[in-house]
Structure formats: structure tokens, C-alpha cells
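Note that one protein chain of the assembly has been removed; the remaining protein chains are unaltered in position.
Note that the chains are named A, B and C in the order they appear, and that numbering of residues resets to 1 at the start of each chain.
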Amino acid sequence: MTDIAFYFLSAIAIWSGWRVFRVDSMIRATFALMVSFICVGAIALLMSADYIGVATVFMMAVEMMVMGLFMVMFMMNPAGLNPMQMVHQYRLSIGAGIVAFIGLTVAVLTTDLPHNPLPAGRDTMRDLGINLLGNSMLIFETAGVTLLATMLGAVILSSRRGRFGVSDEGAIPPGLHPGGTPAGRKVEEGGGHGGHGGHGGHGGHDKMTDEKDDGQGTGHMGHEMADADPALSAGHTGHGGHTTGANPEGADPKKPKQEPAPDPHEGHGTKPKKEH
Amino acid sequence: MTTLIAIILIFAFSMLFTAALRAGAAGPSTYPQKRPILGGSDPETHAWQRFHIRYYTMTLLFVAFEMEMMFMYPWAVVFVEEGPKALAEMGMFLVILSVGIVYGWREGIFRWE
Amino acid sequence: MSVALTLMIMLVFMIVGMLIAAVLDTFFYRWLAGRTGGSLLTPLYAAAAEVSRQRISTEAPDRMNWFLSISGFLTLGAIGLAVVPLGPQSVVIGLETSVVLWGACESLVVVLVFLHGWSPNSPLALIGAYRYVAIGLPIMLLSMFVLIAAALPAESLDLRAIVTSQEDLWNVIRQPLGLPLFILLGLSLTLRGPLDYADSADLAGGTSIEDSGANRAGWQVARLSMLIGFSAVAASAFLGGYLGPVLPGVVWLAFKTLTIMTVIIALSHLLARMPVARMLGLIWKVLLPIAFLDLLLAGLVALA
Partner (left out) sequence: MSWLAKMAGLAEVPVFVAFGEGAPADAASVLAKAPGLRVVETPRAAAILFVVGTVPKALLPQLHRLHDQLPHPRASALWHSRNELPGATRIEEIANISVLLRAIHRDLLVGSLKSEPDFLSDAPPNEWRGIGPHGQGGKGMMGGTPYGRPMAMTAADLRDGLDLDAYTADFGPFLPMLPAGLVLTLTLQGDTIQNVAVAHPPFETQEQRGWVLLNLLGLPALAERMLRATNIGNATVKRLIRLSGARAAIPEGLGRTHDGSDVRTRFDLLTGTSEPIFNLHVQQIGLDDLLIGLEWHEAMLVLNSFDNASLRAICANTSDPEPDTMAGGMDHGVHAGHMS
């Protein structure tokens, strides 16, 4: 019975994990991943790791929710109304997938896994708590400091009103002497829109005029991802940014040419699905 | 195991119920019916968009805080047993994290940016 | 008692509870609005009328998630009730960590309400969905703090143990800040009154603006199920659940659930809702420190 449940849950976990890369909608991808995690949590329940299992569901629901918010916020075509290819660098990713699979399989098969079944009715929660307050106390408190650092980092990187003023203007580095001109590069004119000043090559802020054009006109995506939240882009494993203006069709000749920017996400773009 | 079975049963029952509600009056929707509600006006574009959330910094702070809460559950179980030591330790932990909240407050992340 | 029997009792509890909740809601609304006459069974009739109307889909909706959001919300309310012990030996989900499981349900509610607003591809529904997340996420912290505080004297995260730990004194007296904070969460989970940021009037119905026919009926039923599930959990964590003299445990639980439910319904009609940015600030700057205080007091009381 437990075996059946295990295989059933594993199958759903793998299937929904695969769906993450096949669906077009960011929201579906996000929550497919959540379903996958929920199944893993349920498997942990089967293994009498109650707390780990339920906590996985708890955490993943929240985290996928937040990830979904950011995915929709920064991804082109977030609802997948036009089908697209979630996987980029196709050959490389297949290769990487195979290598990772073989590596993990070998690791699992060759490791001498400990075998000490828990006596029934053992209160694992209590053990965990005692450990947190005993041997692992330093780890526990270090985690607190690490989380604090995470919070501060997230706030500093993504909040508009930062220590150096509003980030639109605050992106300017301070002068070498008090009140002096900003050190380093020149500031763009009309910096009121700025905030992505450091990422050069995003022409055409007069986009209001071509808002209704058919083309995509969305070459800024990668920049914003970097601007607003580098911390999170790490969470978007795999489908990070977009190429700038890599659309073969629908490019409007009237539009200011988008220069490909030297951008950390370049080459990671989600491309329109190939025509069959 | 019983937990899993119970949850799956409840979920299946809910799905059946929701599907059964739909069994009644059917009929496909026409295009004029499908138009999203804007009080009679016709939207130009789809509503799905790169939705500009105004509280994104808050969500990041929240995720970090949530992570911390996960440590508190096992702590609660042994609290009475360990006594003042547990109180002191968790107090320290919470104070460290409160610094994060106060910092966020100072930076104004609880506002609609 | 066997699990199957408990499951049956739970089902009856849920259905009767939903009916009573709907009637209570109608009654309270009418009383406050000064309206007289009319049957109190109106919500039942309204559901019948709703089911016999057409279910309209929008232009390019996410049909699967629309369906799942409704049935999932219903499920979560039912799971809330399932973790609640109906008597000393009878509970459907008897998990060592049932408080954490309920926490997982809370977080999934945010996901599902979001999906409900996302799926129809309609602007006002979308705004409701995103706005709900802004409040739905941080308000969960309050619930985690007060439930952890309730778990302290029980030395367990099992709702059964939390109920038995209240034999001498209910948590509502021992931890006076807990229940009010938890009820705020209930208002948010059931999308009601001052914390209804999803389905509110300024968005002409918010996430449910596009729901017609079966979808509308289903969503309302799901909201009611969450009201029952939440009230039962609150009654167990703070009012001693099934504990009580003479009468059988289930009856006591029903009474206490009804009490919590009445409070929530009354508050939802009586308290005004503030713009979302203000509420966000209020949660982080005022309510969260109060939750800290609740935990601290609970800790000191438990050690004393």
C-alpha cells in the first residue's frame, strides 16, 4: 500500500516537474513546480518525516506564490498566450540533464545509505527541537544572521527609496568629494526614467508612441530583471531572462533599433517556439 | 498514510462536487458574452500582462521571515522542557530578525511603491 | 471511533455548518440593513438559481486553474475541519504536526485565491488577485505566531494535544491576544469584510467578477467551507474544542464553532475596510509586534 502511494506520488512529482518546462503560462509553470514539491512533501509524510513533509508544502506554496509574482512581472508574454519554448540552449540543457541524472543515479546507487528505521511512535519533532537548542544552536543562530543579511540585501536591491535617495536618481554613484560630480561613468540625460542607467543600450524610452505596434518592443526585460532583483533571478533557475529583441517576426522598422546589451542574461532568452 | 488517503479523498470529493455543479444549465458562451467585464466598454488588449506589483520588496522580506518561522515550530515543542534557555535563544533569534523588519520599515517597503 | 465514521460526522458537520453560516450571514446583513421579511433560506434558493444559470467563460481563460481554484478552496476548508478533533479519540487527520498542516492550508489559500483572480483573464479580477496576495501573505505570520503560542503549553504541534492542554484553562484566557489576531486571519481566509481584498465592492466583485452560474455558486460554497474549517480550528486552539461537561464533545465543538463563526460574520459586516497600502503597514508595524508580544506572554505563562 505504501509502495503504491510512493510510486503514485513520485509519478505525479515527475510529471508535473516535466510540465514546468512544457507549459506556456508562467503561472502554470510556477504552480506545476509547486505540485511537484507538494508530492515530494507527501512522500516525506510516507517516510514518517511529518514535519519535513508538511513544512515543505507550507514553504513551497508561499515561495512559489512569490516566484510566480516575479515571473509574471518580468517575463515577456507571461500568460503564454503565444506558445513559446521554455527551454533554451536546447542541446546543452539535454546534455546537462543527462549528466546530472547519471551523476545523481550513481551517487544514490553507490552510497552506503544508513539503515536505522525509527521505532514507531518516536517523536521526531522533539528530537529536532532539542537539537536546535543543543548541538545545533550555533547553526540556528547563524541562520538568523544569514536570514537578516538576506532581508537587508533584498531590501537594498529592490526598494526604490534606498539609503542614497530615490533609486532613480540614487543609482548615481556618490562623488569622490562631498557634493562633487558622481564618480565613474557619465549619467544619462533625462535620468528621471533611469534606474537602469548602468545597463546601457536601451534605446527608445519614447515608447509611448509605438506602444500599439505589433512587434514586441520589450527589449528591457533583461535589464529590469537585473535592476530590480538579482537575488530572485537565482530562484528562477533555468528560465531567467530574455534575449533582447530576438523576435524574427513582427519587428517594426519604425521602432528605434534595440541594441543588444552586454547583459548577464544574454543568451538565456525564452524564444518563440519553433514552427513545426 | 491515513492522512494522505483522507486528503486525497477530500480533494476528490471537492472536485466531484464542483464538477457536479456544472452539470446543470450548460451552453457555450458566445463572443459578446466572453468579453471581460468593464462596465460595457471594450478592452483593447488582454488583461494578462507583466503585472506591476507594488509590494515586491515586502514579499522578499516575507519569504525570509517565513523561513525563520519554520525553525520556531520544533522550538515550540521543546519550549517548556528547555525553559529559560529556549526563551532566551528564540528571543535573540527574533530580535535579529526584527532588525530586518525595522530596516525595511525605514526604507519604506510597506508602502505602495 | 473508526476514521470512516469520523469522516461521515465531519461531512454532516460541514454541510449543516455551511447552511447555518449562510443563514446567519443573511440574518445579520438584513438586521443591520434594517430589512424585514423574506425567507432566511434565501442563500439556498440563490444557489439553486445560480446553478441553473449559464456558466460563462471569458475570451482566453485558464480553464483548468479556474476549476482547480474553486475545488481546491473547498478542499482546504474541509482539511481545516479534518484536522480538528471531534472528540477525544476521533479525528480524521491525526497528525503529529497538524498545526503545521493547517499552516500549509493557509498558504495554499493565498495561491488559490490568486489563481481564481488570475484565471479569467479579466482586468478587475487580476487586480483583486494581486491585492489579496499583498495582504494574504503577511497576515499568515500572525497566525503562525499565535498558533505557536497556543502550542507552547501543549508541548506539541498536534491539535489534539492542544485541546487536551486546555482542560484547566482555555487558551483564550491564558493568551488573550491570540484569538483576536487569529480572527483577523479568518476574515482574510474567508474573504470577508475588513480583510476582503480579493472580492471587494470597489472592484465590482474582484476575483469573482467573471464567475457566473456554477462557478459563482461553487466559489461561495468554498468560502463557506473555509469559514467552517477556520472556525473549528479557532475553536479548538483557543476555546478548548470538544471539551465540556455533560454533552458529547461534538456538540460542544459545534457550539464553539458557531460562536467563532458568529463573531466573524458580525465583524465582517461591522468593520470598514481600509485601502490596501494602509492595511499592509498596519500588519507589519502594529499587528506583528502584537503577535510577538502574544508569544512572549504565552512563553512566560507556560514557564511560570
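Note that a contact is a pair of C-beta atoms (placed from the backbone, for glycine too) under 8 Å apart; a residue touches a chain by one contact, two chains touch by 3 or more.
Since this is a predicted model, take the numbers as computed values, not measurements.
Engineer: For the chain that was dropped from the view, give me its touching partners among the shown chains.
Structural biologist: Every shown chain touched by the left-out chain: A, B, C.
Engineer: One chain isn't shown here. Among C:15, C:64, C:247 or C:274, which residue touches it?
Structural biologist: Considering all chains, including the one not shown, the answer is C:274.
Engineer: Quick one: which of B:11, B:48 or B:73 touches the chain that's been left out?
Structural biologist: Counting the whole complex, the residue in contact with the absent chain is B:48.
Engineer: For review purposes, identify every residue of chain C that touches the missing chain, sorted by number.
Structural biologist: Touching the missing chain: residues 28-29, 32-35, 37-39, 41-42, 44-46, 48-56, 59-60, 123, 127, 130-131, 193-194, 196, 200-205, 208-213, 216, 269-278, 281.
Engineer: What residues on chain A make contact with the chain left out of this view?
Structural biologist: 73-74, 76-77, 81-84, 160, 167-168, 192-196, 205, 207-209, 211-218, 220, 224, 227-228, 247-250, 270-273, 275-276
Engineer: May I ask you to list the residues on chain B that touch the chain which is not drawn?
Structural biologist: Touch with the absent chain occurs at residues 24-25, 27, 30-33, 35, 37-54, 111-113.
Assume only the chains that are shown with their structure count from here on.
Engineer: Looking at A-B and A-C, which pair shares more C-beta contacts?
Structural biologist: Output for the comparison: A-B.
Engineer: Measure off the straight-line distance from the CA centroid of chain B to the CA centroid of chain C, and report it in whole Å.
Structural biologist: 14
Engineer: Which integer distance in Å separates the CA centroid of chain A from that of chain B?
Structural biologist: 17
Engineer: Can you give the whole-Å distance between the Cα centres of chain A and chain C?
Structural biologist: 31
Engineer: By residue number and range, which residues of chain B touch two or more other chains?
Structural biologist: If we look for residues of chain B contacting two or more partner chains, we find 3, 46, 48, 51, 53, 59, 62, 65-66, 73, 76-79, 81, 101, 104.
Engineer: Going by the touch rule set out above, which residues of chain C reach two or more other chains?
Structural biologist: Expected reply: 60, 95, 97, 100-101, 118, 121, 130, 133, 137, 140, 156-157.
Engineer: Note which residues of chain B are touching chain C in the complex, please.
Structural biologist: 2-3, 6-7, 9-11, 13-15, 17-19, 21-22, 24-27, 29, 31, 33-39, 43, 46-48, 51, 53-55, 58-59, 62, 65-66, 69, 72-73, 76-81, 83-84, 87, 90-91, 94, 98, 101, 104-105, 110-112
Engineer: Going by the contact rule set out above, which residues of chain B touch chain A in the complex?
Structural biologist: 1, 3-4, 44, 46, 48-53, 56-57, 59-68, 70-71, 73-79, 81-82, 85-86, 89, 92-93, 96-97, 99-101, 103-104, 107-109, 113
Engineer: Which residues, counting only chain A, touch chain B once they are in their complex?
Structural biologist: Within the complex, chain A contacts chain B at residues 1-2, 5, 42, 45-46, 51, 55, 58-59, 62-63, 66, 69-70, 72-76, 78-79, 81, 123, 125-126, 128-130, 132-133, 137, 140-141, 143-145, 147-148, 150-152, 154-156, 158-163, 212, 228-229, 231-232.
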